[in-house]
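Missing here is one protein chain; the remaining ones are kept as they sit in the complex.
Every chain is named by a letter (A, B and C) in the order it is written, and numbering of its residues begins at 1.
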């Protein structure tokens, strides 16, 4: 069974719901756990050891001010020792993000995660879901948001975590988690 | 009066409608003209001379396969002589793009245009429109698409150029054209 | 006289030297001040008030793990109130970064700063220096590093802040500071 560790930051709870969907997807095809970065940018105890043993890592953060939240970036900076020791090379990586606006520069956030994973020598697993881009499509459709690098979600500024992300984004997150785990399984076999 | 030259490529007509809205906006605050790149990536006669005299240039292309259409890139590559001679340095630049999908990697296209303009030493004028990102917002609202670097539009895959871009995207394009022209006016004064 | 505020983070002192060169350049064409973000990501007292009154802001950070240092990102996230109130719209923005490696994904850092500035509605001033890219060029030549979006510097991993950034990178930083201030002067006139 491939082992996937999902590390993310969420402030208001929307990204946490997206993370939960990614988790459930990953668990449908492997072992997976969630690790939540604190408001101070601190990584939970035990994460580094498990990350070093994992087959794949999935990164998650809301998009704030054109990129990952600073708390996520603090984690990324702290991983520099792993980078130097090549602890994560050849593992699989993926990412997800959420923002209030439809585009909201979410692509910049995923591009960042991808370059970060590339520095570690990790393979990047993209979303691999065709967009639902006909006139009749909407937030209930998988990948209506139309991402490609990883899973994206939209949580309007006045929506509670119960109201958003909406079903299409959660399905996209679930299927992405399953895809990353299944891909890690092909590799670790 | 500031002079703005708008150079764009459009294959099916959706981006052409967006370009028209940018034009009308720019004309509300300055002199402006549209230049359409051909299907072979050829720039119309007269463009280069006018571009060298302009106060600002606005670039437009659909997002195809994660970036500007090849026809637009051919124009960009052809501008290398201008780059070397610094013909466009300190002019103002802006950009717009359209795609079928909601996100559709449009941000990558605008980021490309921005780096391209930066190589030329041009100042980049972003969209400067807050996103309409509440639950009640939709395609009729200005910048519901939620871009920041330039003007974005969504034209669903089954929508004719009469049906899309929709009104919010066209308003966004108009206001962006006006903003670029007004900003060029502040500079050329 | 245009007023430029330069806000940056530096951990080991190399980026601080680059910041000093940007400052001196900016002071050659306007009023300018340096603001140093703390190791905890805290912005110095007085910065926000001065930033709101400035004609231009210049952002600086080393490139760590594929982007700005988390301390810089904390500042960026804290600026979200300014974003919402459009306090910085139509100001001029620029950026600089330093890393140990030659490329070292410094472009990703500047692209981030540019998108961040774009969200604020700020105009972006690129480096506007042709690269020194002949076989005989080296670290003593201005823009040998070959950046376009903003000022870049290379500080090899075993170089002290006295040894790097090297003279070409410092000249590039100085000239960029002067360019941003002069450009802000054109605008504020």
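Quick notes
Definition applied: a residue touches a chain if its C-beta (ideal position, glycine included) is under 8 Å from a C-beta of that chain, and two chains touch if they have at least 3 such contacts.
Since we're looking at a predicted model, the values are computed, not measured.
Residue-wise, the contact with the chain that is not shown comes from A:122, picked out of A:4, A:57, A:122 or A:178.
Interface note for the absent chain: among A:51, A:149, A:164 or A:181, the touching residue is A:149. Looking at C:1, C:102 or C:140, the residue that reaches the missing chain in the full complex is C:102. Mapped onto chain C, the interface with the missing chain covers residues 66, 99-108, 111, 131, 133-135, 137, 144-148, 152, 156-159, 163-164. Mapped onto chain A, the footprint of the missing chain covers residues 84, 86, 89-90, 92, 107, 111, 114-115, 117-119, 121-128, 130, 148-149, 183, 186-187, 189.
Annotation for chain B: contacts to the undisplayed chain at residues 41, 64-71, 73-74, 76-77, 79-80, 83, 105, 108, 111-112, 115-116, 118-119.
The definition used in the following text is that only the chains that are shown with their structure count from here on.
Comparing the contact residues of chain A and chain B by number shows a mostly shared set, over half of all numbers used being common to the two copies. Rounded to whole angstrom, the centroid-to-centroid distance between chain B and chain C, based on C-alpha atoms, equals 27 Å.
With centres defined as mean CA coordinates, chain B is found 31 Å away from chain A.
Contacts with at least two other chains are made by residues 111, 115, 118-119 of chain C.
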